[in-house]
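A single protein chain has been removed from this complex, and every other one stays in its place.
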Amino acid sequence: MEPILQVKNLRTSFMTANGEVQAVRGVDFDLYPGEIVGVVGESGSGKSVMSMSILNLLADNAVIKDGDILYWGNSLLNFSKKEIRKIRGKEIAMVFQDPMSSLNPLMSIGKQIGEMIAVHNPELSKLEIKVQVLDLLKKVRIPEPEKRFNQLPNEFSGGMRQRVMIAIALACAPSVLIADEPTTALDVTIQDQILKLLRSLQEEMQMSILFITHDLGVVAETCTRVIVMYGGMIMEEAAIDDLFEQPIHPYTKGLMKSMPSINQDRKGELEPIPGSPPDMLGDFAGCPFAPRCKEARRICGKLLPPEVYLDPTHRVRCWLVTEQAKQIKISQDEVLTNNAGRGNNA
Amino acid sequence: MIEDYKITAADWEPLDFDTEDAEKIVAKNRTFLGDVVFRFSRKTSALIGIALIVLLCIFAFVGPYFSPYSFDTQSLEFANLPPRMKAAEVNGNYYYLSPNLKVIALSDDGVVKSTLTKQSEDGINKRMVFVDEDQEITVDYQTIPAVILSAENESQIARTKNIWNSKYLLGTDGLGRDMLTRLMFGTRISMIVAFIATFVNMTIGMIYGGISAYAGGMTDIIMMRIVDIISTIPLTLYVILIMVLMEDGFLSIIVALSSVYWVSMARVVRGQITVLKNSEFVLAARTIGSNSTTILFRHLLPNAMGPILVTATMLVPSAIFMEAFLGFIGLGISPPMASLGTMANDALQGLRTAPYQLFLPAAVICLIMFAFNFVGDGLRDALDPKMKK
Partner (left out) sequence: MLEVKELTKHFPVKGKRGRVVHAVDGINFKLRKGETLGLVGESGCGKSTLARTIIRIYEPTSGQVFLKGQDISGLSVRELKPIRKLMQMIFQDPYSSLNARMTIRDIIAEPLRAHKICHTKAEENELVFEMLDMVGLGTEHALRYAHEFSGGQRQRIGIARALILRPELVICDEPISALDVSIQAQIVNLLKKFQEDLNLTYLFIAHDLSMVRYVSDKVGVMYLGHLVELCEAEEIYNNPLHPYTKGLLGSVPIPSPRLARQKKKSEIEGDIPSPISPPSGCRFHTRCKYATERCKAEAPKWQEVTTNHFVACHLHD
């Protein structure tokens, strides 16, 4: 199958007062029609910048230094502003974390959704647009759409606003939806509702979703494939079950161990990852995770590890799974004994 | 890169795990002030503003020491001399004919030497004869402006040449005082008045606004209504009334200016503090048990300092303008001391014949206002937390 969206060796930097912040440092991945890919990472991992780069919604001081973004094989980076505006919303739509700041507080909800349709379909009459908007409101399960149509955003609760944002994003039936932490600002019960809505809409409309989040739980419930990012790079990519059942990269493993779960009887200590996320200013010597990694080798601090494909869908960027490592034959046990007891006191 | 490096067995030793390292802060230890200075220095207009202010300060505070004149040194014979004079050449000597029909002898490099004495006047032909050492200078005032006639041929106008006034670089005023010196003193007075007034305004505004916001509730409402009432009175009128009540002078200007402009400062401070008051670090200070003074002076005001500074910088030009305005309508500094406003006022009488006397103080006022507005703009951008990252 042909990928609908390809990100190739993307590098995005911010020019700041303190120097160049390399937020994304060479990211490659493909998005195929009809799948939900989760991008997981902590703050500063570059996941949001990566998604903003796709539609070129970056701040003024950001520069895409290298790489390419292909939509059905056409480079989005070569598109003019006018062309990219046509793609935005119609082909690729985005949903953001904070629904309040993305909505115009002085315009009725119906108008805001209608505007999106009108921009991309200028031939439609006002009545036709209204019919479509009401249809959309029903689709995102907003009760009493006729009444809600004329209300302003401040009359909506957080969850309802996020539904409106989804309605706006879906107004032109895009084939790719980029959801940037769409549920982070919401309560768990509301998050649950929104996730369910996204899943059923995805099935209904057969679009691809790039789902960006920091929450592994949300990924587990929503996605079919996961990309784990750290320090602006992809650390591990795998199908959903592989990643959760057999995480390979020490960072992925660390994340899982530091996550509490309400379903397992674990009353013991959590195992945190020691240290702090890396400073994205300047270059890394070696693997970005090495300073926090319990299994780190000397090589990890010196050279950037290569990407290793364990199978066609599972790739890991770690020295420990390379051919060289296998030749040296380090066993997992040895690693554990060598590192026993360290890093728990942070 | 990977190919270049020969991986050895030693590379597979566990990495020395340093907990200290994990807590290391990579970023430079840059204080808030350092950050602000850095951002400020990247804005050209702000730097121009700062440079202008520095130059004006040197002009106003250091300049007078290099001037041979004082602000009140009069030489009535050289009144109303412009910076650039139209000099008539008579037998190789230069003479400047002032609009009030005095003839002043000049050297050829523009130094005024003396005023000539009138020897005779012919009222019918409208001619005057002045004597300079051994020669006579004839002035014909039938035409306006009057002209000096050529020495050889009485029906011809003498050749003229524009010469810069090198004794009084920017000319003199109606009482023959050096404009440049008076401009220095005027700028000095205006700046001192503006700085003191701004400082007093800032202090009053910070304390008033700070207390109002920090106390909250009824106190806040009453204090802010007082501010509202004060601000409904046109401030200019109010200042004029105070000035009329008090005697003319330096102190009364400062009192007048500082009793009024704190209102806007108080509003700014109150707005800032009201927001900050509910931020978590202030709540934390309260749960710790810190007293109100600590909270107000260690937590609230330092964090509100950015907008306060911007407002203060913007207050300076308006204080200067107000001072100039007061001087202009005759309520300013008492003569013979000069301020930019009183200089402009003095210039009014001779506006037609000596427009430079008005133009010069006006230009300095403009420069000061530009400079402070540039700096204020730059400060606002530098202090804006949204500009970070």
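Annotations
When the chains are written out, they are named A and B in that same order, and each has its own residue count from 1.
We take it that a contact is a pair of C-beta atoms (placed from the backbone, for glycine too) under 8 Å apart; a residue touches a chain by one contact, two chains touch by 3 or more.
All figures in this text were calculated on a predicted structure; none of them were measured in a lab.
Interchain touches from the omitted chain, evaluated on the whole complex, reach A, B. When you scan A:255, A:287, A:303 or A:318 for touch with the missing chain, the hit is A:255. Among B:43, B:113, B:127 or B:286, the one in contact with the hidden chain is B:286.
Interface note: of A:76, A:171, A:218 or A:287, the residue touching the hidden chain in the full complex is A:218. Interface residues of subunit A with the unshown chain, by the touch rule above, are 42-43, 157, 159-160, 187-193, 195-196, 214-221, 240-241, 244-245, 254-256, 258-263, 266-267, 269-274, 276-277, 345-346. Listed by residue number, the positions of subunit B touching the unshown chain are 19-20, 23, 25, 27, 29-32, 279-281, 283-291, 294, 298-299, 302-303, 305.
The criterion applied here is as follows: only the chains that are shown with their structure count from here on.
If you check the complex, the residues on subunit A that touch subunit B are 14, 16-18, 274-276, 279, 281-282, 290-304, 306, 324-325, 328, 330, 335, 338-339, 342-343, 345-346.
On the subunit B side of its complex with subunit A, the touching residues are 1-2, 5, 7, 9-17, 19, 21-23, 26-28, 30, 35, 38-39, 42, 389.
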